[in-house]
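Remarks on the structure that follows.
Left out: one protein chain. Kept in place: all the others.
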Amino acid sequence: MTPDSPTTFTRETAEGAQEMASRAATAPAELQREVGSVLRLPEGTVVDASDVDVERGDDETMIINMGPQHPSTHGVLRLMMELDGETVLRTKPVIGYLHTGMEKTGEELTFQQGATNVTRMDYLSPLNNELVFALATEQLLGIELPPRAVWIRMLLSELQRVSSHLMWMATNGMDVGSTTMMIFGFRERELVLAFFEKTTGVRMNHNFIRPGGTAADLPDGWEDDVEVILDNVAVRLDDYDELLTGQPIFRERMEGVGAISAEEALALSATGPILRSTGVSWDLRRAMPYLAYDQVDFDVIVGTYGDNFDRYAIRLNEIRESVRILRQVLERLPAGDYRVQDKKVTPPPRARIDESMEALIHHFKIFTEGYKVPEGEVYVAVESPRGELGCYLVSDGSSKPYRLHIRAPSFVNLQSLPVMMHGGLVADAVATISSVDPVMGEVDR
Amino acid sequence: MVEPQAGMDQYLPILILFILGILFAGLSFVASSLLAPRKRPTAAKLAPYECGIIPDREPPQRFPVRFYLVAMIFIIFDIEIVFLYPWAVVFRHLGAFGLVEVLVFAGAVFVSFLYLVSNGALNWGPAKRLRLARPQRTTESTIARVGPEQGPGTGRAA
Amino acid sequence: MGARAPRRRAPGDAQVSVAGTEVDPASPVLPDVARAVGADGHEVLHPARDRYHEVVDAHRQAGFEMLADLTAVDYLAHPGRVLPDGVAPARFEVAAVLLSVSGRRRVRVRVQVPEDDPVVASVWDLYRGAEAMEREAYDMFGIVFEGHPDLTRILMPEDWEGHPLRKDFGVGRVPVQFKEAPGPR
Partner (left out) sequence: MGLEDLQHNFLTGRIEDLVKWARRNSVWPVTFGLACCAIEMMAVGAADFDISRFGMEVFRASPRQADLMIVAGRVSQKMAPVLRQVYDQMMEPKWVISMGVCASTGGMFNNYAIVQGVDQIVPVDVYAPGCPPSPEMLLHAILTLHEKIRTGAITRRRGAPAAAPEELAGWVPERPDAVRLGTPK
């Protein structure tokens, strides 16, 4: 090694125990767990180590890194894979390459500022993160929202689901080889982002849904903007269907690949499209309705075989369902004020500050020290495009959350990757990662 | 019929081509050493690229046999092409006989390819593949829509 | 030709009656386990540390198919939390959220973990999904889960000292240029 070689670096990217060891170095029980052939032991049976085909010598297989910087791992996910030629035998995800300490930062910011931190976790659907943080805080505060605020939140979270699934269609098309789908998907997504920019001021990381309602009312003339989006997306979806579903290459890479059974999905706590693709119809919007989802008519899409094609079909039809929900929201969005009128929680409108001293005091108190949330702990979950997005919020009566834990659906869904990829090809691994749709921002928090 | 040039000079174009080849190869070496920025290759540049991870285990020596099978199939067709070149030079003289003769030759090589494929040389298929009964799945046929009336957990699709 | 696929054994008799009749998981009768109702209306259980594994297993038998979430909380700087009587507050607390898909219900199991020996039983053998969640709780709080197949760090680099989400671990703020920047140094 030339003197210039950075010897200090060889040690630093190696993650020691977090990495996958070679077959000789792993215990048979551990090896069998990693091979994923036995997920949950029926009681009373003892598995002998020889049941797993461990006779492969170490030099026959190759352990490679589908590492943090890789075009098809949707962010900085590092998969260590043991390959026999092209077949994937074992997989071990190594994560943490985007760990931002958001839960520690969450304890630093007041409830008023909390949304800015939470919204950067799942950057494909930021409004859902803000929604779950706002719902948890409101449950602790015990305040009731005016109907307009509830329906505005539903409008925004459904639009966010459309944009997130369009993004998935784009990157999934790119991963499976259709760059046309990438361009199509982003073109439609720009429509939704333009509406978000008009309503919340920014394309992403909106900080718009806050505890106590929303930051501002919808801009006037928002109905025809949403109308344009819905007509456009509804028409384009048939183009995507036509472009991809009949394609023999697309079918070959998606059908029968990355299959998982209902018991395995439930055992691995997978939620969202992965659980629904196995036939279990579990959608929080239907099962445990929050906001006003029980007054809106929509279908839960359930797959049959639990493979990549099912998840593709589920996401494609979920966009159609979201469009259907949005049309109903368009007609029935009630008038009224868009945030709760409780002086202690929501700051007064800017104009009133000049007139009344009391409004100025409230404004000053909310934005400097923040409002006090009664002591307690609460777990609230909403259905984000990737699954159950939960927020476990513990408050100690002060104006800052004592503990903020976000149950990220991608973090849990990643555990089902090794089971899905086991025995497939490396090319199938790429399609399976894309069908799990992990967002590393919320995986690593 | 083109009158073949007499004697040695019919090989002149081949000689010129040969010299040009050597010149081009030599020139590209000289040019790259002259123009390329003077940089000592650092250890990082010499290390294999593994998605940003510094590899601490040396790459495996033995590769599975499937990769070599692909190479062998390539060699079969490569040799076939080599034989086509001289045939192409004189195929006008040979007329119909030349055509039949090359078709027979190509058929023979193709038979060996069929044997290889039937033996599974190109079959890299994943060990685990859910073979599905229904061939033509569409985005509508593979899903079920659970309306509000059915409770959750019961919507087992057909 | 292809690699011999290890025989895929159907993973055990499924506790889950995914299809068919809807199981109404009446909460299993557990004699001496303190119960409460959380601010979100979900039932909260406070088992002792040694009965934690048994309580979770009872719920799994009773039809709680999925472990939705498992996390830990460090109550070092907490002024004082409301606990049902008979539950001695300790520094750490592991909160597991169990979800019943067929019964549409959630239950939260909170178990106290003392500071001197932060060890609690792992529920990985009941719910395979707990593996990553417990690794994260170990990585962030240093709570050891007995029976966990490979309890290593998951988010932090391997050679990181300390457990970041503990209350006595500094935020690690780099002091910014302007003098009066808020927040502790």
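The chains carry the letters A, B and C, assigned in the order they are written, with residues numbered from 1 in each.
By definition in this document, a contact is a pair of C-beta atoms (placed from the backbone, for glycine too) under 8 Å apart; a residue touches a chain by one contact, two chains touch by 3 or more.
Because the structure is predicted, anything quoted here is derived from the model rather than measured.
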Touching partners, among the displayed chains, of the absent chain: A, B, C
Absent-chain contact - pick from A:Pro28, A:Gly101, A:Pro147 or A:Gly397: A:Gly101
Of A:Val76, A:Ile274 or A:Val329, the residue in touch with the unshown chain: A:Val76
Residues in chain B touching the chain absent from view: 37, 39, 42, 44-45, 47, 49, 52-54
Residues in chain C touching the chain absent from view: 156-157, 159-162, 164, 169-174, 176, 183
Chain A residues touching the omitted chain (full complex): 6, 8-9, 12-13, 15, 67-71, 75-76, 96-102, 104-105, 108, 116-117, 120, 123-124, 167, 170-171, 182-183, 186-187, 189-190, 193, 203-205, 440-441, 444
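Keep in mind that, in the parts below, only the chains that are shown with their structure count from here on.
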CA centroid of chain A to CA centroid of chain B, Å: 39
Where chain A and chain C are represented by their mean Cα positions, the distance between them in whole Å: 20
Between chain B and chain C, centroid-to-centroid distance (C-alpha), Å: 52
Contacts with two or more other chains, residues of chain C listed in rising order: 2-5, 8, 18-19, 101, 104
Where chain B touches two or more other chains at once, by residue number: 124-128, 152-154, 156
Interface residues, chain A side, partner chain C - complex: 12, 14-18, 29-30, 33, 35, 37-43, 51-53, 84-85, 87, 89, 95-96, 99, 101, 103-105, 108, 139-140, 142, 261-264, 266-271, 279-280, 282, 287-288, 375-381, 388, 390, 392, 394, 396-397, 402-403, 405, 407, 411-412, 414-415, 423, 444-445
Interface residues, chain C side, partner chain A - complex: 2-9, 11-14, 16, 18-19, 38-40, 42, 65-69, 71, 73-74, 77-79, 81-82, 95, 97, 99, 101, 104, 106, 108, 125, 127-133, 136, 140, 149-150, 152-159, 164-165, 171-172, 183
Chain B residues within the chain A interface of the complex: 40-44, 50-57, 59-64, 66-67, 124-132, 137-140, 142-148, 150, 152-158
